[in-house]
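Notes for the one structure printed next.
Left out: one protein chain. Kept in place: all the others.
Lettered A and B in written order, each chain numbered from 1.
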Amino acid sequence: MLEVSRLECVRGERSLFAGVGFRLDGGEMLYLQGRNGSGKTSLLRILCGLAQPAAGEIRWRGTTIDTLGEDYRRELCYLGHHNAIKEELTPLENLLASARLADEALDEGAALEALEMVGLAGREDLACRYLSQGQKRRVALARLVNERRALWILDEPYVALDAAAIELVAGLLGAHLQRGGLVVLTTHQAVDVAAGTVRQLRLG
Amino acid sequence: MSNKQINWFKFASPQAFYPLAGRMIPWFWGLAAVFGIAGLYIGFLVAPTDAQQGEGYRIIFLHVPASWMSMFIYLVMAFWAGLGLAFNFRLSGMMASALAPTGALFAFLSLWTGALWGKPMWGAWWVWDARLTSELILLFLYVGFIALQSAIDDPRRADKAGAILALVGVVNVPIIYFSVKWWNTLHQGSSVSLTKSPSMAMTMLWGMLLCALACWMYAIAVALMRVRTIMLERERHTDWVRAELRELCEPAGGE
Partner (left out) sequence: MLKLVHAIISRDLRLAMRRRADIVSALFFFIIVVSLFPLGVGPEPELLRKLAPGVLWVAALLATMLSLPRLFADDHRDGTLEQLALAPQPLGLIVLGKVVAHWLVSGLPLALLAPVLGLQFDLSSDALWVLSSTLLIGTPALSGIGAIGAALTLGVRGGGVLLSLLVLPLYIPVLIFGAGAVDATVTGLGAQAHLSLLGALTLGGVFFAPWPTAAALRIALD
């Protein structure tokens, strides 16, 4: 479904990586590995279409993502290095706002359930600036609970999380793979995901 | 047809354009000198003294070409910028940034010589005439373009951001010009009327055209020199620049 060929990324004057290629089908997960500065985040951003590669192409269901444009973005869920949550808003407002901006139907009940699931019950109405780093990350990850888009691209999803939350995220990933979804993620922690085929790619 | 296109694309790469520009520069300098000398000769020695304005009017031989060039260069810059955005040519962005300082220089010259002309003619260094005001705003637009490009470290991003600014500017220039003109007609309180231009003698026109050509040639020569420097700077890690630099340094290294 997702085919990447001969991808090259240049930052400033330095070539971060070149000739990167892989193929990912439904129910498969790609672990992106590499030391700091090897271009993992850059690769994820290129896969999303946020950054332009210096060379190479990315195809989704056989068509390049530049051609697909909005149709590709409709099937893509990206969780970046930043949490993309607003400090002034409460977890509930954040979750509802991001769903509306992504053009997804999410009612308040489902949002509350998702927050409860990531362990934020009782904190729904507290402005996010009062939450800890780990709790903020949980707010961001709560998006994944009701996320049914096919391709998940996750940048360090486990960072700042405790053991229980990591297990929870691994469960979400497993369920997504079982539904036939695709996951590309970077992480420094090896975490077992119950379902799906796991592939590895090392940069640098 | 297709042959021509291939040629174009060939010279769109800095590596191919660099030596070509190097060969063209002396010619443009030469033409600039020839036209400049001829234009100034006509301007100072042949053209008659103006009945109303005396000798002071002779500054138009620099003033008018400078104003023309300042506007024209902005258009050319926006053209290169648009080309760069549309086709992602590396050369386009370099050309746009090479042209900007020359355009700004001409806008500044136009204002400066305008002030020098204005003092004896109208008794004031500056009047809020529509043309002067638009020229000033054009200078602001150039300064904005240069400032934006120099504030962004990544040259590719600088090119693209500058291109958007240049295109937005080019759409706005006519709007700004007409609004300023309108504003000027509403506020025509001063006794100065600039719309009545004195009928121009043929020799004056010739002198002005020659000077304008000289400015053209100068602008092209300087822009090419600047674009060559930009190329070397941006592509300093490529093989062709290394080879080029080695060639440049060798005679010096031999001593």
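Convention: a contact is a pair of C-beta atoms (placed from the backbone, for glycine too) under 8 Å apart; a residue touches a chain by one contact, two chains touch by 3 or more.
No experiment lies behind these values; they were computed from the predicted model shown.
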item: Displayed partners of the chain not shown (whole complex); value: A, B
item: Residue touching the undisplayed chain, where the options are B:Leu20, B:Val168 or B:Leu205; value: B:Val168
item: Touch criterion as defined above, residue of B:Ile152, B:Leu209 or B:Met225 at the omitted chain; value: B:Ile152
item: Hidden partner chain, residues of chain B it touches; value: 85, 137, 140-141, 143-144, 147-148, 151-152, 157, 160-161, 164-165, 167-169, 172, 175-176, 179-180, 182-183, 186
item: Interface with the unshown chain - residue positions in chain A; value: 45, 48-52, 70-71, 73-74, 76, 78, 80-89, 93, 97-98, 100-103, 127
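Operating definition for what follows: only the chains that are shown with their structure count from here on.
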item: Separation of chain A from chain B, taking each centre as the mean of its C-alpha atoms, in whole Å; value: 49
